[in-house]
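Step one of this worksheet: look at the structure below.
Moving on to chain A:
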Amino acid sequence: MIIYVTTIAVLLLLAPLLLSFIKSLKMVLLFKRPSSLLQGYRNFSKLMKKETIISQETSSITTYAPFLVLSPLLVTMFFLPPVVHGAFYVSFVDAFTITGLLSLSTFFLMLLGLDSASAFGGMGSSREAFISALVEPAMVLTVFSVSMMAGDLGIGQAGVNLAEHFPKEHMASFLFAGISFFILLIAENGRIPVDNPETHLELTMVHEAMILDLSGVYLAIIETAASVKFVIFASLFVSLFIPLGLQYSAPVAILIFIAKLFGVAVAVALLEVNTAKLRLFKVPNLLGISIVFAFLSLITFYVLGA
Partner candidate 1 sequence: MLELLFLPALIIFGLSFIKSRKTHKPLAFISFFILIPTAELLRLPKPFHLLGDYLVVDDLNAYVLFVSSIVGIGVALALMTLDKHVEVSKNAYRRFYRFFAIFWVGLIFSILSNHMGIYWIGLELATLSTVYMIKTNHSNAAHKEAWNYMIVGAIAISLILFGIILIYASAKPILGEDAMNFNLLLAHAKEIKSPFLFEIGFAVVSVGMFVKMGFFPMNLWLANIERASFYPVAALFSGILESAVIIGFFRFSKIAMEVNYDHLFTFVFIYTVLTIFIVSFLIFRTKDFMRLFSLSGVEHMALIALFWVSGGTFAALLHFGAHAFLKPALFLSTGVLESNGKYRIAGALRGYKGKKGTLFWFLVSLFLLAVISLPPSPMFFSEIYGFGAMINVAKHGYHLLAMMAAILILLILLSIIFYKFIEVYQSMKYEGEVHSKKVYASELFSLVIFAFALIALIMPPVMNYLKGIL
Partner candidate 2 sequence: MVDFFIGLFLASLITALFTTRLYRLLMWYSFNSFTLGVLALLIGMKLQDNAMLITGIATILIKAVGIPYFLKSFSQKFHFVRQITPEIKVQYAIMLIPAILVFTFYLAEPITNMIANNSNYVAISISSLFLSLLLMMEHKNVAPKIIGFLSMENSLFLLGITATDGMPMLVELGIFFDLLMAIIVINLLFHREEMKNA
């Protein structure tokens, strides 16, 4: 139980650091002077201190929505597979629940964007709806296929099973699921081929457009939610597709886990530096690849058993 709580706390604390890490790594790769690794925490504390201004046009949704964006994500944190062998975990939560919780959070984010009645907010929400409509089927398929390989529909149990019996005989379908999930990780967190988190250019924004009207505490909450979402996806990816190193003692295992998370962050940063942002109408191509791979993973598993 202690390890369970500690892991969640560590992940929460780590969340802003990971995003700042990606940002500074990208700056290094682009030969810029990197920003501090602690920039995420600094932004948070600065925003907490700032005055919160709410547009006159908004309804009460704007005051609730940031919390409703963050809370499903926080709940999801509790359902993640364990990082240490023998630790406490919630075993019964399956692909549909996780996807549902994540899309609940997305739903309130879209509502928030619409509520301020600004042109950008509506545009951002519609784009987000467009992307997440394509993400969800792929996500369900992928996680489902991995849990089938692991022999249990619950994600927590699946993570444990994968760590104990790595599915060597299903390597091909495992690989397909991994590719699919990595694309989802990129798309759902608004990283570069799909959305650029750094720009405020109205033609390209998705995520930023929705939160353009927020300030102060609310903005801090939404940014935290974004970083928590990245951590959730990264740790799901890590514990489902790189299930190694769970058998060591708790501190070592957690350190290995964090190292793997940073590995994912490095991969994302490298991808971001090496690709240009896709046009919005090309995004379905990328997500289409993801859906194809998810489906392929399922049928390879079922028909061929490979």
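Candidates were picked such that all candidates are chains of the complex that A comes from, given by their letters.
Quick note on the criterion: a residue touches a chain if its C-beta (ideal position, glycine included) is under 8 Å from a C-beta of that chain, and two chains touch if they have at least 3 such contacts; residues count from 1.
Remember, it's a predicted structure, so these values are computed and weren't measured experimentally.
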Legend entry - Complex member in contact with chain A (any copy), out of 1 or 2: 2
Inset, instruction - Write out the stretch or stretches of chain A touching candidate 2 in their complex. - result: 168-176, 179, 284-285, 288-289, 291-293, 295-296, 299-300, 303-306
